[in-house]
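One protein chain is absent from this view; the other protein chains keep their places.
Right, chain A next:
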Amino acid sequence: MRRRFSFLRGKNGELSVLFLPGFLFFLVMSYIPMVGIVIAFKDYNLRKGIFGSEWVGFDNLKFFFVSDTAWRVTRNTILYSLSYIVLTLVVSLALAILLNELTRRWIKIHQTVMFLPYFLSWVLVSYISNAFLDHQNGFLNALLKSVGMQPVEWYFGAAYWPIILNLVHLWKAVGFNVLLYYAGIMGIDQSYYEAARIDGANKLQMALKITIPLLAPLVTILLILSIGGGCSAEISACTISFRTIRGSSIRRRTLSTPTYSARSARSATSPCRPRWASSNPSSASCSSSAPTWSSASSTKKTHFGNREGPACPRSKQPQTPAPRPSCRPRGPKRSIPVRSTGG
C-alpha cells in the first residue's frame, strides 16, 4: 500500500493532492461542459444522450443567422456593453476625483453609500427598480401624476429600456469602480500636487493634468477587462486579481523600493539589479524595460514602487532608457554641491 501511493509523497505529490479538489472541480464544472458544447451541432435526443445523438452540423444555427435577429441581437449586445463601459468609466472616474477632495469622514460616508448597491443581488435591484417603475404604485408615475402628466407604462415601452438599464447598471457598478479609482488616486505621489500648487494650478487643472494621466494605465486595464468580461461582478473580481498579479510581477521583474536608504539593501536580494547599483555594469542582467522603470521611479520620490505605484509613473515616463545622470538616486546629485564646496 505504502509503495503504491509513493507518488503522493514528496513535495510535488503532496502539492498535487492539495490541487486535486480544484482539479476535479474545474474538470467537472468547466471542462466537461466545454465538451458538451458539441450539442449545438447535434439533433439532441434525450434518450440517446449527447454523444449518441445524430450529427447535424450547422443546421441548428441556420435559423438564427437566416433571421434578422442575429444582427439585431449582436448590435444590442455591443451597444449595451459599450454604453455600460463608457458610462461607468466616466462617472466613476469623476466621482473618484471628487471624492479625493472631501474630508476623511465624508469620504467614508460617500464610499459606503456608493458601495452598497454592489452588494445587493440583481433580484433586489429589480425590486428596487420595480418600486420606481411600477405602473400603479411606482414613484415615477406618482411623480408624473402629481405634476399633472399622464402615467407612463414603463414595462411596456421598449424605448425606455436602454436608459433604464444603463442607469441601473451604473448605480450598481459605480461604487466598486470608484473604490478602485480612488485607491489608484491614493497611490499617486503627493509631491506632484505640491509642485502643481506652487506653480499656481487650480483643482481642475490638477485633475486633468496630473490625476487622469497618472491613472491612465489603470483605466486601460479596467477597460480591457471590462470589454473581455461579461457581468460586472466578474469584471471587478478580475480587476482586483489582475492588479495584484500585475503589481507583484512588476515588483519581481524590476526594482522598486520604498526609500533610497533601503534601496541598496533591497537590491542585493532583488534578482534584477539596476545598473547604478551594480559595481559591474555587465552584471545587470535584467530585461531592457527594467532599468527604464527603476530610473523612472528613482527620479521621483519613490514610495510609489511598493504601493499602487508600478502602473502609474509609467505613463508619464518615456519608454526609452533615461540618460545616466537622471538614473541616479538623489545621492550623487546632492554630492555635487558638496564636492564644489570642498574643491
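We adopt the following convention: contacts are C-beta pairs under 8 Å (C-beta built on N, C-alpha and C of every residue); 3 or more make two chains touch, one makes a residue touch a chain; residues count from 1.
Throughout what follows, contacts and distances are computed from a predicted model.
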Identity of the absent chain, which is to be given by its UniProt protein name, from "Carbohydrate ABC transporter permease", "2-oxoisovalerate dehydrogenase subunit alpha", "RsbT co-antagonist protein RsbR" or "NADH-quinone oxidoreductase subunit K": "Carbohydrate ABC transporter permease"
Residue touching the undisplayed chain, where the options are A:Trp71, A:Trp106, A:Tyr127 or A:Trp161: A:Tyr127
Residues from chain A at the interface with the omitted partner, ascending: 11-12, 14-19, 21-23, 25-26, 28-37, 39, 50, 111-112, 115-116, 119-124, 126-128, 130-131, 134, 136-137, 179-180, 183, 186-187, 233-234, 237-238, 240-248, 258, 306-308, 310
